[in-house]
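All protein chains but one are shown at their positions in the complex.
For clarity, chains are labelled A, B, C, D and E in written order, and residue numbers in each chain start from 1.
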Amino acid sequence: MSTVSLLSYDEMLPEAQAVIDEIKAARGVDDVNNFWKALAHQPATLRRIWDGLKEVMAPGALDPLVKEMLYIGVSVANNCDYCIHSHTASARSKGMTDDQYAELLAVVAMAAQTNALANGLKVPVDEAFQASDR
Amino acid sequence: MSTVSLLSYDEMLPEAQAVIDEIKAARGVDDVNNFWKALAHQPATLRRIWDGLKEVMAPGALDPLVKEMLYIGVSVANNCDYCIHSHTASARSKGMTDDQYAELLAVVAMAAQTNALANGLKVPVDEAFQASDR
Amino acid sequence: MSTVSLLSYDEMLPEAQAVIDEIKAARGVDDVNNFWKALAHQPATLRRIWDGLKEVMAPGALDPLVKEMLYIGVSVANNCDYCIHSHTASARSKGMTDDQYAELLAVVAMAAQTNALANGLKVPVDEAFQASDR
Amino acid sequence: MSTVSLLSYDEMLPEAQAVIDEIKAARGVDDVNNFWKALAHQPATLRRIWDGLKEVMAPGALDPLVKEMLYIGVSVANNCDYCIHSHTASARSKGMTDDQYAELLAVVAMAAQTNALANGLKVPVDEAFQASDR
Amino acid sequence: MSTVSLLSYDEMLPEAQAVIDEIKAARGVDDVNNFWKALAHQPATLRRIWDGLKEVMAPGALDPLVKEMLYIGVSVANNCDYCIHSHTASARSKGMTDDQYAELLAVVAMAAQTNALANGLKVPVDEAFQASDR
Partner (left out) sequence: MSTVSLLSYDEMLPEAQAVIDEIKAARGVDDVNNFWKALAHQPATLRRIWDGLKEVMAPGALDPLVKEMLYIGVSVANNCDYCIHSHTASARSKGMTDDQYAELLAVVAMAAQTNALANGLKVPVDEAFQASDR
């Protein structure tokens, strides 16, 4: 179904195995999910993506659950099946409640609706919003 | 620039004026932003969108700033100029810091990147994620 | 496969059951389609979406079949599997012929092609079009 | 602003001029809009797009105004500024009323909203819809 | 699964059969892939798309493999399952190596990421880039 095979650990190059080892350790899991097994064909990309994700999703000015919910919102807008499933599961494991999920989807869908209206009407941006830009 | 004129209050039908009055009161402002002036050509849509937004963006299981940030994320993914500007301004007025904004954009962009990878590789969804579905 | 379970009528809250009852009555069906069973986890969203759809899709200045075809066109552009299937079925039940469907898809695809060309070339909007804005 | 210059008639190759002549004749205009002046750098594409558009947008099982409205709907979903302006102007010249336009935008925006919900919830397609496929 | 049946050769109209014959001859295959069998319901579109594809994908200033890779990139960005699979297979049959594919996906994903950043930040286009436009 995927355009490349899902590599088992033994089939990966050492550079890829090293990243997989880090993911397992960071997440405390015995096996990684399919995304990484597909990406392991490309050790340089695997390394770059894992390092980037680790940095971007770490606790910071936004808490990790908010970041997961943002990830879901963008994945819905971009309609990435895999990412919607994986990040919805991840958000739940980080404590997202059913009510939070319901509100998240309601906001995402409402945004899609007003995005369409503003794009269709080609509404010019108010000066006040640009003034708030700095 | 817009595909319809931006209506002044006096040009609006009474049903539209009633919605505009509610927006001004709810936000404590003297004038509404351009989106509403364009939408005022369509009183039924204006009413439905305002009522919907009020409901969806109200404090609930998610706090209003998180909702604004989700709105920005979706608007970026859908590339709605107006919405990006208006909701970024709105998030700032609700207290979004520069660091929060930087992290928000980093998450949105990282999501776009892995969305493309998962879509391009057509990675099959792990059973574990589906099991987490209920 | 869905990120939430499809609720049976008995599992729904009374507020959700009330909406489902309305949908069944309006459509003269014994059971609603999966979209509503998934959305029933979120009674407020379920209510808002059903009321909105009823209003927006009602006969008006555009006839219901034209509205269904517009719905298909947007759903194709947004690549919503579920919506493409459900609204294509709905348009057929409202009388869409094979020839109409063929022309609809031809227009949608041609629009996608010229959208890409105009976006890629960044063609500036003619004054004449803006003059036609009012 | 565009990534190529807008060619004047005199700057075009004869193959491009021939297409421009056809467009002027078909539309009864003295000059063509910017899209064609940008596309004229690529006579083969210009020819293919004009011939295709003529065929696809001709009266058939769907009337030309419905086709224009479908074109607007897709252009909004794909967020093509130029196409939104040009096809909104074109639909108006073909008789689209303000009420039709309002309903068109309401449908497009509602579709964007339920597209997001169905994509986010990953609702499985009902067998009944697939049965309606033939 | 598709919204129309996949037509067998015997079920097609003569105008459609003529196109299918051309595709088989051009590709040296005994049978065409599903896309053409679905499109065969619409002989005019089938003819237009085949003629267009033949013209656009022919060797020219860009070699056919580069064109296939561009096709994959756009199909990933538009998230077309069918097109991703068919054009990835096609690129491989034209000689795309695993390393080329890995780099292609890395570029597509990186572009999606910086697209999101530039769209989110609403970066104004540099005059130097516009000067390079002609």
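The rule is short, and it goes like this: a residue touches a chain if its C-beta (ideal position, glycine included) is under 8 Å from a C-beta of that chain, and two chains touch if they have at least 3 such contacts.
Everything quoted here is computed from the prediction, not taken from an experiment.
Within the full complex, the chain left out of the display contacts the shown chains A, B, C, D, E.
For chain C, the residues touching the absent chain in the complete assembly are 72, 76-77, 79, 81, 84-85, 105, 108-117, 119-122. One chain is missing from the display, and on chain B it is touched by residues 79, 84-85, 88, 98, 101-102, 105-106, 109, 116. In the full complex, chain E touches the hidden chain at residues 1-4, 6, 33-35, 38-39, 45, 49, 52-53, 56-57, 60-62, 66-67, 69-71, 73-78, 80-83, 85-86, 88-89, 92-93, 97, 99-100, 102-104, 106-108, 110-115, 117-126, 128-130, 132-133.
Just so it is clear, only the chains that are shown with their structure count from here on.
Path length between chain C and chain D in the chain contact graph, taken as the least number of steps between touching chains: 1.
As for how the two copies chain A and chain D face one another, over half of their interface residue numbers coincide.
Counting C-beta pairs in contact across A-B and across B-E shows that the higher total falls to A-B. Separation between the centroids of chain D and chain E, computed from CA atoms only, is 20 Å.
Within chain E, residues 3-4, 44, 48, 79, 84-85, 105, 109, 116 each touch two or more of the remaining chains. If each chain is drawn as a node and touching chains are joined, the picture has every node linked to every other.
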